[in-house]
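Following this message is one structure expressed as structure tokens.
A single protein chain has been removed from this complex, and every other one stays in its place.
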Amino acid sequence: MIGRVLLTFALFALLLSGCQQPRMSVLEPQGEAGQMQLDLVYLSIYIMVFVCVIVLAIFTYVLIRFRQKPGDNTIPKQVEGSTKLEILWTVVPIILLAILAVPTLKSTFTLAAKPPKAEQPVEVKVTAHQYWWEFEYPELGIKTAQELHIPTGKKVHLELTSVDVVHSFWVPSLAGKTDLIPGRKNTMWMKADKPGTYEGRCAELCGASHALMNFHVVAEKPEEFQKWVKQRQKPSSQPQTAQEKEGKKVFAQNCMGCHAIDGAGLKGPGNKGPNLAGFGDRDKIAGLLENNPENLNKWLHNPQNVKPGAHMPAIDFLKKKDLDALEAYLESLK
Amino acid sequence: MGAGNHATATTGLPAHPEKATFEGKNKVLGFWLFLGAETVLFACLFGTYLALKNSHLGGPTTQDLFEIPLVAAATIILLTSSLTSVLAVLEMKRNHLGRMQFWFGVTVLLGLAFLGLEIYEFVHYVHEGHTFTSSAFGSAFYALVGTHGSHVLFGTVWITTLMVQAAKRGLNLDMAPKFYVASLYWHFVDVVWVFIFTVVYLMGKVG
Amino acid sequence: MKANAEQTKNQTAVQTSQESAWKHVTSFAVMIVLTAIAFAAVATNLVPSHLLVPLLLTLAAVQVVVQLYTFMHLNQKGSGFPVAFMASGIFIGVISAVALMILV
């Protein structure tokens, strides 16, 4: 078991050095919670393979040995049963299940335990919306969306809820799912051992764009994470060039009702859509498209085309000049 | 079946007329099974109510709303109707059509009285701002108590229908299981009420 | 001969039902008393509050048993299947109701 784990890690180190592709395999866990879950997956697979092998062995033997021979019309002996055999195949499964049940119960409680204060876990409030994710760090005073930044080697304690329908938070390579349910706060924790970008998915049917409600977990070394925190606490949200200034105006006229930008000094409700502070630093637009001007244009022009049923209206009524200015401003948000 | 036909030909009914025919036996057993299913149905409504009983959103609470004397009256009425319906079944077994009709008539009247009280109660609640749509508590309360009330209503209509039939045709092995089953239904409705007054009203008063 | 036997049988039926009429009235009285205790317990505050809910539920459960076994005649011979299925229904119902109460 340990050998296998080490092997997986070795393979991963190799992969990591090679490419920076985001990963989302349950079989290649990148942290304690995922590892614990995978250990149980493997334990149950070993037990179940054992069961399958026995059944298939008997099955194959029976099918070959006892098929009707041509011309053989004898009546086989009518056997009523065998108490010994029946006890055997009642007791053995019970033992096998006990072997699985003990570590299962242990992990169940370990995963449910809140990380103690001494470990200084990072607290994050996750709020799911149709079809995007909001991440708030109450202790750090940061609100962001679509990209969850975490430091490596530290437990991250998540408090999850939803404002509309039931969603489910899933980062396969870091930890299993927890549902986000309106009117209810669930919790879970996860931990990333190594820096990297890990794919997240919504796992509960939540509407037309359920398939596209993707997000990223970006795990960074603690120093890097601190840098990111500093940047987010004092975001550069003020326009620099004339075009960006124009863009901010366009934003204030058209977008402010739903979106906020921390540090931009805009006074709007801005709580229906993601907070766009630091937008230019994000890998993806809407958690889905590569973050570049072309895609931003595509998204603004017709969000429903990218994410069916998205609540963001199409911004197709702006003059080209205004749209360009808006895009320039958004991309300048760091 | 043969025995059943034979008995109808003579004047009296056998000791257990409701189960004397094959059809009657099936009917009684089938109805018991149905009551088993109804038990689970009401249990789910109770569970829903228990989950939501404190979600009154600032509206009147269980303590504000419920009045013990009214519930006590409704309870006595329904318990008594349970007794009268069992007396009716005893008269049926003795082949006393008139007395049976009398006791079932009393049962129906008591059922109607219960419904009257319930309607009065609901109207009263609505005036206090406790409605089906006012909060989750309201929804759960009316779903549970209302489902029981509709059972009472159905029971009165059913028993009345059977009484009309019996008046036309008299008592026979065809009618006996019908009456027997209807009285089982009536007792069951009473049993459910025992839990409603306990879980909803009394425990609601306790808080 | 046969008609005679049947007549005796009918007579015994009448007798038993006369006896049982009293039995039914008695159990009715029991039910009324149980109900009265329940209402009194809530109205008077004589019972300590942590015992009140268990007491109320016990009283209700006893009443139900009385109803099922006297009014609904589950005590009669041949009631095995009804008893089994009612018991299963109550069992499953209790589990479901309790789960809804504590797990949501």
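In this document, chain identifiers A, B and C correspond to the written order of the chains, with residue numbering beginning at 1 in each.
Everything that follows uses one rule, which is that a contact is a pair of C-beta atoms (placed from the backbone, for glycine too) under 8 Å apart; a residue touches a chain by one contact, two chains touch by 3 or more.
Everything below uses one rule, namely that contacts and distances are computed from a predicted model.
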item	value
Omitted chain, identified by the protein name its UniProt record gives, among "Molybdopterin synthase catalytic subunit", "Cytochrome c oxidase subunit 1", "Formylmethanofuran dehydrogenase subunit A" or "Multisubunit sodium/proton antiporter MrpC subunit"	"Cytochrome c oxidase subunit 1"
Partners of the unshown chain among those that are drawn	A, B, C
Given A:Val26, A:Ala242 or A:Ala314, the one touching the chain that is not displayed	A:Val26
Option from A:Ser107, A:Gln231 or A:Asn297 whose C-beta touches the chain left out	A:Ser107
For chain A, residues in touch with the removed chain	21-22, 24-27, 34, 36-38, 40-41, 44-45, 47-48, 51-52, 55-56, 58-59, 62-63, 66-68, 72, 74-82, 85-86, 89-90, 93-94, 97, 100-101, 104-105, 107-109, 111-112, 130, 164-166, 168, 170, 172-173, 175-179, 181-184, 186-187, 199, 201-212, 214, 308-309
Interface with the undisplayed chain - residues on chain B	1, 22, 25-26, 29-30, 33-34, 36-38, 40-41, 44-45, 47-48, 51-52, 55-57, 132-133, 135-140, 143, 161-162, 165, 174, 178
Hidden partner chain, residues of chain C it touches	81, 85, 88-89, 92, 95-96, 99-100, 103-104
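In the analysis below, only the chains that are shown with their structure count from here on.
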item	value
Inter-chain centre distance, chain A versus chain C - centres from mean C-alpha coordinates, in Å	54
Residue ranges of chain C in contact with chain B within the complex	3, 6-7, 9-10, 12-14, 16-17, 20-21, 24-25, 28, 31-32, 35, 38-39, 41-43, 49, 52-53, 56-57, 59-60, 63-64, 67-68, 70-72, 78, 81-82, 85-86, 88-90, 92-94, 96-101, 104
Interfacial residue positions of chain B with respect to chain C in the complex	10, 12-15, 19, 29, 32-33, 35-40, 42-44, 46-48, 50-51, 68, 72, 75-76, 79-80, 82-83, 86-87, 90, 93-94, 184, 187-188, 190-191, 194-195, 197-199, 202-203, 205-206
